[in-house]
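Missing here is one protein chain; the remaining ones are kept as they sit in the complex.
Take a look at chain A:
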Amino acid sequence: MKALGALYLRDLRLAVSGGGGAMTGVIFFLAVVATVPFGIGPDLNLLSRIGPAILWIGALLSALLTLDRLFQADRDDGTLDLLVMGRTPMALVVAVKCAALWTAGGLPLVLAAPFLGLFLALEPTAIAASALTLLVGTPAITFIGAVGAAVAVALPRGGLLVSVLVLPLAIPVLIFGVSATYGAVNDPEPFMPPFLILSALTLFFGTLGPVAAGAALKASAD
């Protein structure tokens, strides 16, 4: 446990400090959401109708920005060899690294979402629902991204491959995240079924992602 705690704190520090680039995601999120109203024009009804989808798309793209570097620095400096050799199972190592990345990059997106919802003329209910679905759904994107990052870690330009691998798997998360948000706002549409499916997706990828990523990292250790 001590080793995992040390890994979490170290990755969190690296992500938050200058070179980590965790804030890049938040700035990109802000840029996406802030520019949409300029593109759509001053139609507040339209903005509030598509607002939850814009927040989710912005969050998804922002999360993709930081994913390809998840294991790259560790491979480049030789740390990955020692982590693979270590007594801690690689699935746990990956899970902890994902937790650190999400804390540094995903959680700020969730916290920024309510403020950015104001840009999109969202009602308080829609803002709360967007924040809640992002809180539950963004970890799934991180876990999916970990698999892509692990597969691409040995490649010289793996960033594009990560996006190509991750996007198709992340689309269901996007669909159910947006559906749940609309369900909270629009009366006839239900909130709980898509929200529970979103939760199930996060649990599924949270279980499978680290195992698959760990296996890929072990295979790339040569």
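Note that in this section contacts are C-beta pairs under 8 Å (C-beta built on N, C-alpha and C of every residue); 3 or more make two chains touch, one makes a residue touch a chain; residues count from 1.
Just so it is clear, contacts and distances are computed from a predicted model.
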Omitted chain, identified by the protein name its UniProt record gives, among "Sulfur carrier protein ThiS", "Nitrous oxide reductase apoprotein", "ABC transporter permease subunit" or "Heme ABC exporter ATP-binding protein CcmA": "Heme ABC exporter ATP-binding protein CcmA"
Absent-chain contact - pick from A:G39, A:G78 or A:P168: A:G78
Positions on chain A where the hidden chain makes contact: 2-3, 5-7, 10, 13-14, 17-19, 73, 76-79, 81-88, 221-222
